[in-house]
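Following: one structure in structure tokens, then a few remarks.
All protein chains but one are shown in place.
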Amino acid sequence: MNTQPHNRATPAVPPDEPVHTPSLLARMLDSDLWHSFVRSPVTVVSAVVALLYVLAALCAPLISPQNPFDPATLDLMEAFTPPLQANAFSGRTFWLGTDAQGRDIFSAILYGSRVSLLVGVAAVSFAALLGIGLGLMSGYLGGWVDALIMRIADIQLSFPAILIALLIFGVFKGIVPPELQDRVALYVLIVAIGLSDWVQYARTVRSSTMAEKNKEYVQAARVIGVPAPLILLRHILPNVMGPVLVIATIGLALAIILESTLSFLGVGVPPTQPSLGTLIRVGQDFLFSGEWWIVLFPGLALLILALSVNLLGDWLRDALNPKLR
Amino acid sequence: MAPPPLSPNDAPLLRVRGLRIEFPTRRGTLVAIDDVSFDVARGEVLGMVGESGAGKSLTGAAIIGLLEPPGRIAGGEILLHGRPIHALPPAEMRRIRGRHISMVFQDPLTSLNPLLTVGDQIVETILTHKPIGEQAARRRAVELLEEVGIPAPDQRIDHYPHQFSGGMRQRVVIALALCADPELIIADEPTTALDVSVQAQIIALLRRLCREHHTAVILVTHDMGVIAETADRVAVMYAGRIAEIGPVREVVKQPQHPYTRGLMGSIPVLGAGSRRLVQIDGAMPRLTAIPSGCAFHPRCGEAFARCREERPELLAAGHARAACWLYAGDNAAERAR
Partner (left out) sequence: MLAVILRRLLQSILVMLAVALVSFGLFRYIGDPIHNMVGQEATLAEREQLREHLGLNDAVPVQFARFVGNALRGEFGISYRMARPVADVIRERLPATLELALISGSAALLAGIALGVYTALRRDGWLSHAIMSASLIGVSLPTFLIGILLIYVFAVELKVLPAFGRSETVQLGWWNTGLLTASGLKSLILPAITLGLYQLTLIMRLVRAEMLEVLRTDYIKFARARGLSDRSIHFRHALKNTLLPVITIAGLQIGSIIAFAIITETVFQWPGVGLLFITAVQFVDIPVMAAYLVLIALIFVVINLIVDLLYFAVDPRLRVRRTGRGT
């Protein structure tokens, strides 16, 4: 123990308190969040599933048996091969069967998840950035800026996200010349989903900004001339990260579902880059002729992805809000 | 009013023996209340004081059977007229609540259902416990409101809680607690949430009504002043245990336990000249780190070796009883030092 004379003179610091602070990892492993994570097997499983999913999607070109969207690798003779049965002509078997063009469903799912995850993550980031920015502005500036932003938020919130996204898509189709549409469709999709989902971030950030900005330490920072953007970043933002993380996690599941829904409705990603929703849209027709695997497996993949993200979000919300145990 | 008939075994109204309340948590079991024993006689007002976290409110919740999970009674017994009630099935315990033991909560603003008129709430409570018709119950409700000092009770009965002020709402709450003529009311900080000007009125009302109805009261508070004015006896709680218990006059005038002395020293007394208010150094230990021996010894100016090692029982000390080794006969020598 450190027994320097000046230390004894200041009894405000209890002498038996360890001087060093534990490392970040050690603090993480001792946090309530980590404990509640390890305590919940469902959460651990869904975290592992989500992680595997992300890995598989990232490494799709490496692990998938074929590139499902390269026409050269497809053989029409292999079309409609049921799962785990040898094809009558080539003798090859496919884990999850093949579709109408002899495409391996497993590979198609891997590539499709890639698109779904990409759009989901990008849309959530877009929505979060937009929402946090507008929320900070609204809460910090107040006045007519606040009134305007919150009015727009109110109006938008009373319409379901799917409608907003469809509308943005309709506008896009009317403005962008047809020959360019396929190339920018993915970005439009991301913006459409992001724009339909910023309100919650903005509301949450706004209310904690308003609560925080009148606290003394923020006032003090303002008095000594710290510029407003710096105050917002340094003092206010860290306070809202918890709820924002919860909204973003649940938002990711919603964005993935919304993307697949738009693609299913035929207004989402272009057919050259099919997502899980596109696969289901295409496979739906074969349900009536008994080729159930073409639609069922992509559907299952979508469900597992959305479910594991939702479970994570649910756990996070409960863990960060002990009152709602 | 005629004195209530004595029960055959002549047991006190309420007897708490060796009560222990535990909270299982991730980091082990917390003992919130340990070995608490006391009696309440018919018509008596027992004050219960202590800092927040000392276990006063928990004791009250345990007696009325409304301990919130995961808290649980892990030992000891609670007897009503000599009959154990701490392990009754829920349906039987419900028949005791309201009729035999009732409760007044801290905050009158949140104690009343905002969507029902006060009359609805009183009538429902009367009908639950008394075999009378709705008309009679309503007449009784008006009487009750009149009794707790609400003007124009026959009109106010149809008003909603938000139409009453804080003090008036606490009067309604008291009327509700008295609906079924309980023998014991647990009043958990009944005036803390009220304006200072109203506090005295509510305390006076509670005392008058309980005297008239011959109802016993356990008055839970951290305000020693309220206790001194109201209670017959007082139990001082510290870190989940009773530090001192005795007649209120004696405990206030001649506190025995060093902790009680500290508490009394912190009350300003009118006419006591410019006596300095004394403050007890340190804070009450958290439940996770209750010291060995007497829980108060780290803050006690008179602690000696035994206090650190052995936990004191309640010992006769003056006219009261105190959980302090200063009053163990064989310590007389050490005290003399």
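Labels A and B are assigned to the chains in the order they are written; within every chain, residues are numbered from 1.
Everything below uses one rule, namely that contacts are C-beta pairs under 8 Å (C-beta built on N, C-alpha and C of every residue); 3 or more make two chains touch, one makes a residue touch a chain.
Model, not experiment: these values are computed from the prediction.
A.B. asks: When the whole complex is taken into account, which chains on show are touched by the absent chain?
C.D. replies: Answer for the hidden chain's contacts among shown chains: A, B.
A.B. asks: Taking the full complex into account, find the residue in A:73, A:125, A:207 or A:261 that is in contact with the omitted chain.
C.D. replies: A:261
A.B. asks: Quick one: say which of A:109, A:202 or A:280 touches the chain that got left out.
C.D. replies: Result: among the candidates, A:280 touches the missing chain.
A.B. asks: Among B:98, B:119 or B:190, exactly one should touch the missing chain; which is it?
C.D. replies: Only one of B:98, B:119 or B:190 touches the chain omitted from view, namely B:98.
A.B. asks: Give the residue, chosen from A:47, A:100 or A:162, that touches the chain omitted from the document.
C.D. replies: Residue touching the absent chain, from the options given: A:162.
A.B. asks: Can you list, in ascending order, the subunit A residues touching the missing chain?
C.D. replies: Within subunit A, the residues touching the omitted chain are 155, 158-160, 162-163, 166-167, 169-171, 173-175, 253, 257, 260-261, 264-267, 277, 280, 284, 287-288, 290, 292, 295-296, 299, 302-303, 306-307, 309-311, 314, 324.
A.B. asks: Write the list of subunit B residues that the hidden chain touches.
C.D. replies: Interface residues of subunit B facing the absent chain: 64, 66, 94-99, 102-103, 105-107, 110-117, 124-125, 128-129, 156, 159-160, 162-168, 173, 176-177, 179-180, 195, 197-198, 201.
Keep this in mind: only the chains that are shown with their structure count from here on.
A.B. asks: Can you give the whole-Å distance between the Cα centres of subunit A and subunit B?
C.D. replies: 52
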